[in-house]
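In this view, the complex is presented without one of its protein chains, the others remaining in place.
Right, subunit A next:
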Amino acid sequence: MSHAMQAASQDSGKISFLRDQRKRRIVGDILSHLLLAALAVVWVIPIVWVVLESFNKNTGPYNETFFPTEYTLDNYVQLFTDKHVLDFPAMFMRTLLIAVVVCVINVFFVLCVAFCMSRLRFRFRKTFMNVVLVMGMFPGIMSVVAIYFILKAMGLTQGIGVTIALILVYSAGAGAGFYVMKGYMDTIPMSLDEAAYLDGCTRWQVFTKITIPVCKPMLVYQALTAFLGPWLDFVMAKAICRTQDNYTVALGLYQMLTREYLNDWFARFAAAAVVISIPIAILFIVMQKYYQESMSGAVKG
């Protein structure tokens, strides 16, 4: 009897322990999924709101209800056809052109500097890295005014010159952003380079035939950030494009929300926001694999 009871209690103790473990896990699962779902809603709502707003028949910003009640495609049609106030298609093409050129120059500059900093040893290497580090601590906005005057002295503040000026401004300083790429290159074994040198490669050949291909994941990340720079920049563009004929999309969208445009343009602003977000979203989805790989690779050591 006592023996049996002991066994039973032992048994039940075991089961309740197991149950406890499972219960805890189930409770944890439910809680974490609830939390994730709640936060996901918070994350998605502003985006859903913009998308729905872009189809809103009422063009003003303040509506009676949270979500629009009547939907139409007019905002998108007007965005691309109504050019007499704000020429969105031209802005879009201009920004795209700037972004592509900047992307190419930026990636090339960053690769060059990162290669020199990571793989070569020469006088002024440390000096250069320190200077860049210190310059990075100066607020960039401080130099916006000065850059405008420099561009003016170069005669690049009018007409087509503005586009060239923007390309110059976004890509010229790119070499200073070499740190992440250098960190990645530091993880490539030196023996790879040494083998190539033994085979008679020059430094340029090692750079173009070994380092660049190995850096591909990081290169994708760099290209992405470089491409997004001109799309997202607002301050520099505002200082350089003084007239509306040279606006980039960021400036155009900001313009749509100023007091005089707001009531007629808010829905079109939402449509424009959706239009410029789509290419970026696609880029991100396609490159997310590379992106995560590279981000983890850069710090793996």
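General remarks:
In this text, a contact is a pair of C-beta atoms (placed from the backbone, for glycine too) under 8 Å apart; a residue touches a chain by one contact, two chains touch by 3 or more; residues count from 1.
Basically, contacts and distances are computed from a predicted model.
UniProt lists the omitted chain of the complex under the protein name "Maltose/maltodextrin transport system permease protein" (options: "NADH-quinone oxidoreductase subunit E", "Maltose/maltodextrin transport system permease protein", "DNA utilization protein GntX" or "CHAT domain-containing protein").
Across A:A40, A:V77 or A:M93, the residue that sits in touch with the chain not pictured is A:A40.
Of A:L79, A:C103 or A:L168, it is A:L168 that touches the chain left out of the display.
Contact with the omitted chain, checked across A:L97, A:V214 or A:I280, is made by A:I280.
Touch with the hidden chain on the side of subunit A covers residues 25, 28-29, 32-33, 35-36, 39-40, 42-44, 46-47, 49-50, 61-66, 109, 112-113, 115-116, 120-123, 125, 128, 131-132, 134-147, 149-150, 153, 168-169, 171-176, 186-187, 190, 194, 197-198, 202-204, 207, 228, 231-232, 234-235, 239, 250, 253-254, 257, 266, 269-270, 273, 276-277, 280-281, 284, 288, 291-292, 295-296, 299-301.
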